[in-house]
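Working notes, structure below.
For this depiction, one protein chain was excluded, whereas all remaining protein chains were kept in their positions.
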Amino acid sequence: MKKKVLSVLLAVAMLTGTLVACGSEPGSASEGKVLNIYCWNNEFRDRVVALYPGYTKTDETHGTIGDVSVVWHETPNEGNAYQNNLDDTLLKQESAAADDKIDMFLVEADYALKYVDTDYTMAVTELGITSADIANQYKYTQDVVTDSNGVLKGLSWQGCPGVMFYNREAAKEIFGSDDPATVQEYVKDWATFNATAQTVFDSGYKIVASANDTYRTYSNNVTKPWVVDGKITIDDNIMNWVNDSKALVDAGYTGTHDLWSADWSAGFFPEGKVFCYFGPAWFVNYSMSADTEGSIGYNGGWGATEGPQGFFWGGTWICAATGTDNTSLVKDIMLQMTTNQTTMTEIVTKYDDFVNNKPAMEAMAADPDYSSKVLGGQNPLAMYCAGVDGLDLSNLSKYDQGCNEEFQKAMKNYFEGNATLDEALDLFYKAVVEKYPELTY
Amino acid sequence: MREVHSNGTKKGINIHARRGLAYIVLAIISILCLFWFLLLFINTTRSHSELNQGFSIVPSKYLFSNIRKLVKMGERLPILTGLLNSLIVAGLSAVLSTYFSVMTAYAIHAYDFKLKKFMFTFILMIMMIPTQVSALGFLQLVSGMKLENSFIPLIVPSIAAPVTFFYMKQYMESSLPLSLIEAARIDGSGEFRTFNSIVMPLMKPAIAVQAIFTFVSSWNNYFTPALILHDPKKRTIPILIAQLRSMDWSNLDTGVVYAMIALSIFPVIIVYLILSKHIVQGVAMGSVKG
Partner (left out) sequence: MTSTRRGKVVSYNKWGYIFLIPFVVVYLLFSFVPLVSTIYNSFFENYRSGLTQIGPTFIGLENFKTILTSGEVWVYAKNTMIMWILGFIPQILISLLLGAWFSDPSLRLGCQGFFKTVIYLPNLIMASAFAMLFFTLFSDGGPINSLLMQMGFISTPFKFLSNVWSARFLVATMNCLMWFGNTTILLMAGMMGIDTSLFEAARVDGATSTQVFFKITLPLLRPILVYVMITSLIGGLQMFDVPQILTKGSGDPMRSTMTLIMYLNKHLFSKNYGLGGALSVILFVITGILSLLVFKLSSRNESN
């Protein structure tokens, strides 16, 4: 299968003819001798080590590109340690010695704007990256790292569009068919989805494992950011999530488990009796216990369909730090790792990632030979592509991480009957103001 | 308490019943204490996907695969260096903390000086200040003194450990007679020598106890080291565990995380066993003294 993928991608690369030339000489004389990259795990590093031309590995966290030495500063996410460390270092950036300055750092979507919407991050155009260079990327991946003035300040090599994965056995039992088109009819919008929840429940299944499963799908489709003029606001679609989920939980159609808890992942196995999960490609490939005998994924028992609304989940973005003395090298790494067709192809074949490259993914979506074993031989890529096309993420804010976390935590109390809606909302406001003291409600 | 009392009054009649009860209670408590290690071991034998399924009392077959993966991980994560770093930090903290706490307690216990009362009250006061309170200020200080990536801010502050001091002071009150020190003085022993050769050995059980506590809490500390130690070669075990846990989804393996946790517990158990022997030895010493 992998060979097939490779050939398709190579064909695409040649068709579109956008093989990005390594035009500028990386590591030219006028530039710094040390490239400092801040990250929280080994994911991006592995990609660079394997795929960036001219990267020589010295040890796990050091390497060289030409005569520039590369230093990876890895701080784990746990306890917010990564951001704490990055914040402190960025704030000292101006006075730091040239070789100690951060050149590149990685961010996730939920807090991207905290960094992007400041002068500490460079616009990609400043690096010399043109819009033509990145024309093949998914728009949502650029929305995430576009600051409040509309300036693009980061790039990602991944696409993480999500779909709905349903239990094929359950679908056959309940709807008499496990065909994606048939199932889609039952989940095409939230009203239908919620009505279907009862049908599913009558057959002994939970519609989703937890109310938290659908949160992302609602919150990716908002029309207002979390904070408007320093005031916390709750979007209608978020309130829809609250009302829909409360009804589902009260009726016993779903639970309130935290994601990744044992109760939540029980539905990866048939005995868990969960009808569907929401997730992107990495979720079904790596996280649904598909390598364990007896799991639904092991038997190819999941089906993919678009579900009620499009959403994305996960992804890592690369930003260039203002003050870097390696601009041309940073530019080249960003281009090589996020736009170069050969690299993108290799990422797909080597790591089974969904890459941030429309023509490549669309070609694979149309490939009749590409199929996913976990999904019972289905090719889900077209759905991923379709779902992500309609996503409008212009309403992100730098407060998203805190707001999303605290909102779900507070609402759990409401769903479980430990608080009224007003009490739960009060708790949410209180918790957000603790994190962002400048906000009001 | 009630059991002690009611059974105690019937003592002599049914010492066997009392002993039986004691054994039953001790057995239950031991099971409660050891159960977690069994669970940890079982989880170490299970794969990431099996762990997703939740609890199981039946060990699975992935023990060696998890260990193999962890060893392979050793190439990317400096696990051995991490163990060594943790040993250095926790070991030196324990040594410095107990030695200087005994010294401080001895100063207050054995001497009369003008500021004695003030110092004692002062140290008790600062004992009440939660450590988290000045965490931010401490980190600022560390970066101000350019001590990032150094073990010094993790080790040296343990010299001033009010809680350990307080214990030593209380212990001295119950079992360090001042007459012993007087006797040493009459024999012509210098103050510093008296402290090292007479006081320290007498404090052995108390030192062992506090050394264990300090070692364990330093060994398990994540918050401060994570913010101070950035150099991968300087990292301690809890940081490495956190790193394993923040792997991206394609690399995340809870089985390996459990294997790492199990691995990280071994050194602490060994240190604990060594030190707890000293506590038991203290019994013998006590009787000799008597």
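Note that the chains take the letters A and B in the order they are written out, and that residue 1 is the start of every chain.
By our rule, contacts are C-beta pairs under 8 Å (C-beta built on N, C-alpha and C of every residue); 3 or more make two chains touch, one makes a residue touch a chain.
The structure presented is a predicted model; accordingly, all values stated were derived computationally and were not measured.
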Looking beyond the chains shown, say which of A:Gly150, A:Gly176, A:Gly377 or A:Pro437 touches the absent one.
A:Pro437
When the complex is taken as a whole, what residues of chain B touch the one chain not shown?
1, 3-5, 8-9, 11-12, 15, 18-19, 22-23, 25-26, 29-30, 32-34, 36-37, 39-40, 43, 54-55, 57, 100-101, 103-104, 106-108, 110-113, 115-116, 119, 123-138, 140-141, 153, 156-157, 159-160, 163, 165-167, 170-171, 173-175, 185, 191-192, 195, 205-206, 208-209, 212-213, 216, 220, 222, 238, 241, 261, 264-265, 268-269, 272-273, 276, 279-280, 282-283, 286-287, 289-290
Mind listing the chain A residues that contact the chain we can't see here?
80, 87, 90-91, 114-115, 117-118, 120, 255-258, 261-263, 266, 398, 402, 409, 412-413, 416, 418-419, 423, 427, 430-431, 434-438
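Here, only the chains that are shown with their structure count from here on.
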So, what's the distance in Å between the C-alpha centres of chain B and chain A?
41
Which positions of chain A touch chain B when the two form their complex?
40-43, 60-61, 73-79, 81-82, 84-85, 88, 262-263, 265-266, 268-269, 282-283, 285-287, 289-292, 295, 314, 316, 351-352
Which chain B residues qualify as touching chain A in the complex?
47-55, 75-78, 143, 222-223, 226-227, 230, 232, 239, 242-243, 245-252
